[in-house]
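A single protein chain has been removed from this complex, and every other one stays in its place.
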Amino acid sequence: MPTVFDVTTWTHSADPSITCYTDIGALINDIIARIKQDQPDQAAKPGAVIYIPPGDYPLRTRVTVDVSYLTIKGSGHGFTSSSIRYNTPDTSNWHELWPGGSRIKVQNTDGNGEAFLVSRSGDPRLSSVVFKDFCLDGLSCSPHQNSYLNGKYGIKVNTANDAFRIEGMGFVYLEHAVTVRDADALSISGNFIAECGSCIELVGSGQATKITDNLIGAGHVGFSIFAEQHEGLLITGNNIFPRGKSSVHFKNVNRSSITANRLHSFYPGMIDFEGVNKENLISGNHFRREVEPWPPMQSYNNGKDDLYGLIHLRGDSNMVSTNFFALNVAAGAITPPGATPVVIRVESGDANHISNNRAVTNVAAKAVLLASTTTATKVLDSATASEFQADTQNHTFRATP
Amino acid sequence: MPTVFDVTTWTHSADPSITCYTDIGALINDIIARIKQDQPDQAAKPGAVIYIPPGDYPLRTRVTVDVSYLTIKGSGHGFTSSSIRYNTPDTSNWHELWPGGSRIKVQNTDGNGEAFLVSRSGDPRLSSVVFKDFCLDGLSCSPHQNSYLNGKYGIKVNTANDAFRIEGMGFVYLEHAVTVRDADALSISGNFIAECGSCIELVGSGQATKITDNLIGAGHVGFSIFAEQHEGLLITGNNIFPRGKSSVHFKNVNRSSITANRLHSFYPGMIDFEGVNKENLISGNHFRREVEPWPPMQSYNNGKDDLYGLIHLRGDSNMVSTNFFALNVAAGAITPPGATPVVIRVESGDANHISNNRAVTNVAAKAVLLASTTTATKVLDSATASEFQADTQNHTFRATP
Partner (left out) sequence: MPTVFDVTTWTHSADPSITCYTDIGALINDIIARIKQDQPDQAAKPGAVIYIPPGDYPLRTRVTVDVSYLTIKGSGHGFTSSSIRYNTPDTSNWHELWPGGSRIKVQNTDGNGEAFLVSRSGDPRLSSVVFKDFCLDGLSCSPHQNSYLNGKYGIKVNTANDAFRIEGMGFVYLEHAVTVRDADALSISGNFIAECGSCIELVGSGQATKITDNLIGAGHVGFSIFAEQHEGLLITGNNIFPRGKSSVHFKNVNRSSITANRLHSFYPGMIDFEGVNKENLISGNHFRREVEPWPPMQSYNNGKDDLYGLIHLRGDSNMVSTNFFALNVAAGAITPPGATPVVIRVESGDANHISNNRAVTNVAAKAVLLASTTTATKVLDSATASEFQADTQNHTFRATP
């Protein structure tokens, strides 16, 4: 019973005219059907690996993954910048135009938005599905190439799952690269996810997940990393570049970590907390905020002004410590005009702890600002007296000498 | 001379009735014998790769690895929770029951405890043996399924070694998943090691090793990460979940790091130092301690009470800084009854340095406690006056304002 399938040599069981070169989606669905047929015994379902060699493969039909232990892997994440190409007037002399590697061209002529939908009802949750070392390319956006909008999802996991891996992948020009609902012990590591509307969206709820060692940069319309109702999420060792509307967005996330990352943005709101987020640790990160330097993208922003903060904190008992901030915004580019930019803004919540941070700014800035409703925030060695603003008396402050 | 071997196509040299489906252990030993036969020249021993496609493979005979540069790899770590299954009364409607991927069923009918024993005498040490992307499943425990006891070892490296890699593996239901003696520059990265008695045990001595980017969670009987007499061990970027009797246990370990991890436990003693441990750094970690919520496991604990500390420090000149602790234990669950829980307990040693930590607790707690024999500990910005207890005068304390 074979458990290794190569898309270039598989013959579709019903219609041999369907190949990986006409519709890799329909072909993979056929392979998955075969895996299920081959493994009918509840006690013996080891799964399989579907291999995608380097090549260009159109996906017209959505793949539905509903078996555990399936590895879909290629040999090459194949990222290249489509933004640069689309914004170059003449590419007639270019060596190559498109991303490559084991590249799936996400076309979805089936009316669905997802290239890969992972979903199964019943028990147990799907376990140990792996996506590895191939490229999902959304090809183009509309109404124009700098919109990052096209309704396309690279991988959408729609039911609860355990021990999944998304590793070594490349994603480009998808409105949503990776969306995972109700993740447990998910690993998203070593990927290149850029020029997508949103890169990583952890929706529903989740626990004990890690996002590590990735290169990530969303478009101006979406999230580089979004998580809601997660507990024990570890985000570490990532290099998160522009131009997401945020670098990390937490919505009602508790007891999670954002540590030892490098974050770079052209907008305020780099770490953005929505709802009530409790007992999270933000430590050892490098933040760089500057103004969009690339003409084709200079007309976009995330709608937030410089009072919003590079970190915008909502929630209780979070710790923000030992982070470095380098803010450089020409005085004339500050919004609202004449405002004093904010680095760490505690917008709401109780007992947040801000210690041992350092902000370097080209204009006078508030390194820490406490909004009026906040209570019992402690701010230690994170702002000089002049860099600190508290719109409440209910706080503790030890100025950086 | 072939150097790539597929267990599903290899014919046993002596007894063709032995296949990967009857005894993958005996089969791999036969492949290793062939590799040694093929590479007799001291100056030309590049090793080989043994490939295990997705499938269920019983291992009745222990594998002995005694050649350098051997890679044993599969296509799928195949983890799923066996604990949940064993504690579910009726699984008759489940899609699948067992772990999967490239799955070795560790049966060891040969009287040995190890699935893989790595051992060689003479010089040089074994180098660059690699275990990658397959699943070691210990199948069941005794006397009952929640004991995590069965005497089984997944991988035991028993002689000095250099530049080994254990990466992308899955381990489940083994009393000892990974045990490595006398490691030099070992890499344990990207693994899923859970529901094992102990997950990672670095015994003997060792240096310059890294444990990075893993998902780890031992059973209540053992260690998630144990190291003894190591120097320069780097533990970073791991998500360590319950229910090990500790998250990280150091025994006479010096100059090592525990940084940027997420640790979650149902017991005190999350970082547990035994013996004399010197000049280690514990920084940027998130600690979550709560009470076991899952009924099948609520009768177990690690025998330590809430006075033990989430960090229990023994040794000299260690630095504990910029960690976050979220302790939530219902007052009635505290042991001994009525005790004030301890977060960081310096139990013994000289000149330890505790700075810039933050503990959030649901009951009054001692964020830092210095035992009576400790000397010259410095505690800075890690506890308010009321959160601090020193049973010795020999210390320096700057209270968190």
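Going by the order they are written in, the chains are A and B; count residues from 1 in each one.
The rule is simple: contacts are C-beta pairs under 8 Å (C-beta built on N, C-alpha and C of every residue); 3 or more make two chains touch, one makes a residue touch a chain.
Here the structure is a predicted model, which means the values were calculated and not measured.
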{"item": "Touch with the omitted chain, as defined above, among B:84, B:139 or B:185", "value": "B:185"}
{"item": "Residue of B:22, B:317, B:335 or B:375 in touch with the missing chain, whole complex considered", "value": "B:317"}
{"item": "Omitted-chain contact residue, chosen from B:83, B:283, B:302 or B:400", "value": "B:283"}
{"item": "Of B:77, B:103 or B:165, the residue in touch with the unshown chain", "value": "B:165"}
{"item": "Hidden partner chain, residues of chain A it touches", "value": "53-56, 75-81, 84-85, 88, 91, 93-103, 170, 190, 192, 194, 213, 215, 236-239, 241, 259-262, 264, 284, 286, 288, 322, 324, 326, 356, 358, 360, 381, 400-401"}
{"item": "Where the missing chain touches chain B, by residue", "value": "1, 3-4, 42-49, 68-69, 71, 73, 120, 122-124, 127-128, 130, 162-163, 165, 167, 185, 187, 189, 208-210, 212-213, 232-234, 236-237, 255-257, 259-260, 279-281, 283-284, 317, 319, 321-322, 351, 353, 355-356, 378, 380, 396, 398"}
